[in-house]
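Removed: one protein chain of the complex. Kept in place: all other protein chains.
The block that comes next holds chain A.
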Amino acid sequence: MIKLNNKPKAGYAARRRLFIAGFLLPTFILFSIFTIYPLLRGLYLSFFDWSGGSETMNFIGFGNYKDLLDDEVIPGAIKNDYFLVFWKVILIMLFATFFAVSLTRLKLKEYGLYRVIFFFPNIISVSVIGVLWSFIYNPHLGFLNSFLSLFTQKSVDTNWLGDSHLAMWSLLPPSVWAGIGFYMLLIIASILGIPSSLYEAASMDGAGQWKQFTKITLPLIWEQFKTSIIHIVITTLNGSFIIVKLMTDGGPDNHTQVLGYYLYQMGFKQFHLSYGATIGVLILILSIITTLILQRLLRRDTIEM
């Protein structure tokens, strides 16, 4: 890239090569062992029947995948995953964009303070969030029911996380609460990259805030918008099971089961290890398909603009 030395000294090329290798290899070797290998191994395991131990691994081809199709838990888990994906994308992007636009375009003095406060939930541990929100939802002691009881005659004792109709909906607020700040910051950054002359010209022409948003802001932040949506999809498919594990354990009666948590249960509770790995491959396939579809859908939108 750059020629650090114009006169080639004897052995310089060799020293340079050694230096590059010495800086790259330790990282790459460790990364291969602890990241690349487990991912490939997961793919490999999905073609075997394995429940631990080295002797009992039998190749069964697509056997696990056939089981996956017959498994009654899987369709419900996929539905719940996409329930979370759908609502998280809508709600997080809506809030994050609203906050980002408000904080940047309205030129509020308190901009810096809000930015710091709104990002705060993103730096709290998911286990704290899970426990905290479980307690907010607690039927008898929790904040939510006590608060709602202020407005009703008899006290509210809704079992938010134990009711099969409410449980999935109840998982949304903590996920959205904890997600908005990060995407808000990303959108703020791309809004700040828009030349202010565009906005000045638009307001000269009498364009209101809403028009400025749809004609200037949205088209120009669209790439960041798209990236954020895809990032929400991937992190939700990959990680939403942690909040499920902490708050509902997949219950009541598998009503909040998601693929990630089913993988965890199969792998670490029931020791159907290769089946668990197959669920991991399913998550990978779904993420890839969803990302591709979204790329296509969201690209069409930009062209229309």
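Simple rule for what comes next: a contact is a pair of C-beta atoms (placed from the backbone, for glycine too) under 8 Å apart; a residue touches a chain by one contact, two chains touch by 3 or more; residues count from 1.
The rule is simple: contacts and distances are computed from a predicted model.
With the options "Xanthine dehydrogenase YagT iron-sulfur-binding subunit", "NADH-quinone oxidoreductase subunit D", "Hydantoinase B/oxoprolinase" or "Maltose/maltodextrin ABC transporter" in hand, the undepicted chain maps to the protein name "Maltose/maltodextrin ABC transporter" (source: UniProt). Residue-wise, the contact with the chain that is not shown comes from A:Leu132, picked out of A:Leu132, A:Val156 or A:Leu298. Between the chain not shown and the residues A:Val85, A:Leu161 or A:Leu246, the one that touches is A:Leu246.
Screening A:Ile78, A:Ile216 or A:Leu263 against the full complex identifies A:Leu263 as the residue touching the chain left out.
By the touch rule set out above, chain A reaches the unshown chain at residues 1-2, 4-5, 15-17, 19-20, 22-24, 26-28, 30-31, 33-39, 41-43, 45, 52, 95, 98-99, 102-103, 106-108, 110, 114-121, 123-128, 130-136, 141-143, 146-147, 177, 182, 185-186, 188-189, 199-200, 203-204, 206, 208-209, 224, 227-228, 231, 234, 237-239, 241-242, 245-246, 260, 263-264, 267-268, 273, 276-277, 280-281, 283-284, 287, 291.
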